[in-house]
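A single protein chain has been omitted from the complex, and every remaining protein chain is retained in its original position.
Think of it as A and B in the order they're written, each chain with its own count starting at 1.
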Amino acid sequence: MSSQVNRPVEIRWHGRGGQGAKTACLLLAEAAFFSGKYVQGFPEYGPERMGAPITAYNRISDEECSVHSNIYTPDHVVVVDETLLHSVDVLKGMREGGILIINSKKESSEIRQMLGGYDGRLCVVDAERISTETLGRNFPNTPMLAAVVKASGVLDQAQFTKDMKKSFEHKFRTKPEVIEGNMKALTKTMEEVYVE
Amino acid sequence: MSKMKAADINEKITWQDITPGAEIYEPATSTMIKTGEWRVMAPVFKEEKCKQCLLCVPFCPDSSIPVKEGRRGDFDFDHCKGCGICVSVCPFDAIDFVKEAR
Partner (left out) sequence: MAIRERMSGNEAVATAMRQINPDVMGAFPITPSTEIPEYFSQFMANGQVDTQFVPVESEHSAMSVCIGASAAGARAMTATSSCGLAFMWELLYVAASSRLPLTMAVANRALTGPISIGNDHSDSMGARDSGWLQIYAENNQEVYDNFIQAVLITEAARLPIMVCQDGFITSHGVSNIQLIEDEKVKAFVGEYEPEDYLLNDRNPLAVGPYGTAPYYMEVKRKQAQAMMDAEEIIGDVARRFEELTGRSYGFIEEYRMEDAETAVVVIGSSAGTGKAAVDELRERGVRAGLIKLRVFRPFPAKLIAEALSGVKAVAVMDKTDSFSGNGGPLFSETRSALYDRKERPLMVNYIYGLGGRDVTVDHFFEVFDALGRIAESGEPGETYRYIGVRDAEERRR
């Protein structure tokens, strides 16, 4: 196995083509970049197939990471679409003490059951509800991003909130109403979600 | 820097001296090749029959029919290859086609 010294935090994303898991992964890389980290954000590419399972990865570190392989033993796993639990072994290779962060309306007990009695750390985020309440539509990326930051502790939350505000202001400079909605989604998620 | 003349690019030139990519730095260097030597058949200009319609001029693939002040003259036999196209297109039978006599 690779060295434990200065090992980057490794995160694996599971989603479906067209749902924005890759975008969320790149957003996390961006947020980590803003807070001064070395980052990698990369999808596992295949032919573009809407709805097919896709995987994306992040490495986040205080030092430059030269490894260019996929991630097989992630610290944390993010599942953007809970229906993947039926077809993808999302827990595969997850490290001891790692957190599964999943977008779902279900109770955590039900998720654990779906995962064959998973008793590790779990963070359930109802990204659809939060985004509908704050943005008026189902854009799960911002809540998922906020949930990953809070649950994993990979970034300082206050700094993250500040950086994302700047990022949204830049990205949505022609649509200021969206900035506020996204910031609400961000803070609401960080207030609500917890790791059990 | 003075450029190499096309005439200096001949079969004696070394790789050190040949131009990069065999570039040629002069225009119209094809006139240096006397293709008239290839001729097996030769056109003969019969000026008395010629109406100076000049149809033969654009048809000549080797630009071997000189035109001066709107009138064609005799062939440029340094470059005429004797293809006979001018003979075929002439509407007035003003060009004969004969075996080249060297």
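List of remarks:
The rule is short, and it goes like this: a residue touches a chain if its C-beta (ideal position, glycine included) is under 8 Å from a C-beta of that chain, and two chains touch if they have at least 3 such contacts.
These numbers were taken from a predicted model, which means no experiment stands behind them.
The chain omitted from view is touched by exactly one of A:26, A:148 or A:186, namely A:26. Residues of subunit B in contact with the chain left out of this view: 1, 3, 9, 11, 13-16, 18, 20-27, 29. In the full complex, subunit A touches the omitted chain through residues 2-3, 26, 29-30, 33, 38-43, 45-47, 64-70, 72.
Here is the rule we use: only the chains that are shown with their structure count from here on.
Centroids of subunit A and subunit B (each the mean of its C-alpha atoms) stand 76 Å apart.
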